[in-house]
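Structure first, commentary second.
All protein chains of the complex are present and in place, except for one that has been dropped.
Now for chain A:
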Amino acid sequence: MRETPLSNCEREFILNNIAQQRRLDGRNAYDYRDLRIAFGVSLGCCHVELGKTRVLAQVSCEVGDPKQTRPHNGVLFVNVELSPMACPAYEQGKQSEEGIELSRLMERCLKESRCLDMESLCIVSGEKAWHVRVDIHVLNHEGNILDCSSIAAISALAHFRRPDVSVHGEEITIHTLEERNPVPLSLHHMPLLVSFTFFSQGKYMLVDPSLKEEKVMEGKMVVGMNKHRELCTLQVTGQMLLLKDQVLRCSSIAVTKVTKITELIHQALENDKQARLRGDKHGFAVLVSGDKVTSNRLPTTEVSVEKTEVSMEGQSSEEDSEDQSATNNGADISDKPDESTSKSSAVHILTKGVGMIGEGGPSTWLDLPQAIEKQQKVKKRKHRPAKAEEEEEQESSEEEEQVILK
């Protein structure tokens, strides 16, 4: 699907407003939109909302070979995916120019700032090392995905824990999470990206551009910085010239923004940690508040069914009785041609495998005769009647562990 273009009058309107120090959403020039950081149940899963822009980041790891050129280091891989989920203009499986730029910038920000101690990811020098992967999914594109994803990525890295490893001589043991507490990655500092957009030959500058502002901008400068005022990344794109003053001004704005955001990340991490320690409910599910008209909640419900009555007398008559029960329940089976043709076979699969009925369309059961053959070999399994249901009523104690920054 094509992107809806911005009309000329709308473009002019936005530019006129910027010239009069006004923004469409009523913010001041240097204001960020509301920021919300939430963590999932799984480790290293972070969800960031910047205004309406939403990004999900997940960190994962596995053991692999280190790079030949750097045998003492682990590997960090950053992947930013712009899927059609975020915006209809993006295509599935095809990296757009914008996507590549975003990926590269994120990678530069995280790798070249050396925020992650790569040497601590090494297990055996030159043989085994941790490969850490950061997957960033843009869920909703309402402008400034870059800042949002950099916050999500670094928060997810800080939240992540990897399994503990012990090395005895040649033997490497990876301990499961139950065996030993997982260890956090050693993060030296938190580089964050702040984008500045410029309009009218660099005359006007805005922080945290919205989608429409991004469409009319002339150029963009991205400053990567940590809270220690150390510059990590700097990139200028677009057709404009910048004065030295402007660059300095941008970096000083970036300092205040980064300090604030870092504080918020730490606070969010602490909240999540406390919630986990207390054993409260955490994760995305509890973050949906039930008081909006668009959200709804159905508490845990118990489902009760009568026990199925199946006669079990005699091995020989079992086949018949089973067929009987099949025809009794014919209402739900008669519409399945597959089922009726293979009347006597409920296709037993001997090993742990995959079985499917009702995929729709023509039959995909090419190996049906084989399955029947197999079935004939199968001895009848004894059936035990279902256990009496037990009740489980769980009122979730709601724990809001989101932090909102205005």
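Going forward, a contact is a pair of C-beta atoms (placed from the backbone, for glycine too) under 8 Å apart; a residue touches a chain by one contact, two chains touch by 3 or more; residues count from 1.
Keep this in mind: contacts and distances are computed from a predicted model.
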Problem set entry | Protein name as given in UniProt for the chain not displayed, "Mitochondrial 37S ribosomal protein", "DNA replication complex GINS protein SLD5", "Exosome complex component rrp46-like" or "DNA-directed RNA polymerase core subunit rpc10" | "Exosome complex component rrp46-like"
Problem set entry | Residue among A:70, A:111 or A:133 touching the omitted chain | A:133
For this session: May I ask which residue of A:14, A:48 or A:86 touches the chain that does not appear here?
Result: A:86
Exercise. Out of A:60, A:235 or A:251, which touches the unshown chain?
Worked result: A:60
Exercise. Tell me, which residues in chain A touch the chain that this view leaves out?
Worked result: 1-2, 40-45, 47, 52, 54, 56, 58-62, 81, 83-88, 92, 131, 133, 135, 137, 139-142, 161-163, 177-178, 182, 276, 279, 283-285, 288, 290, 292-305, 308, 310, 322, 325-326, 329, 331-333, 335-336, 346, 348-361, 380-381, 383-384, 386-387, 389-392, 394, 396
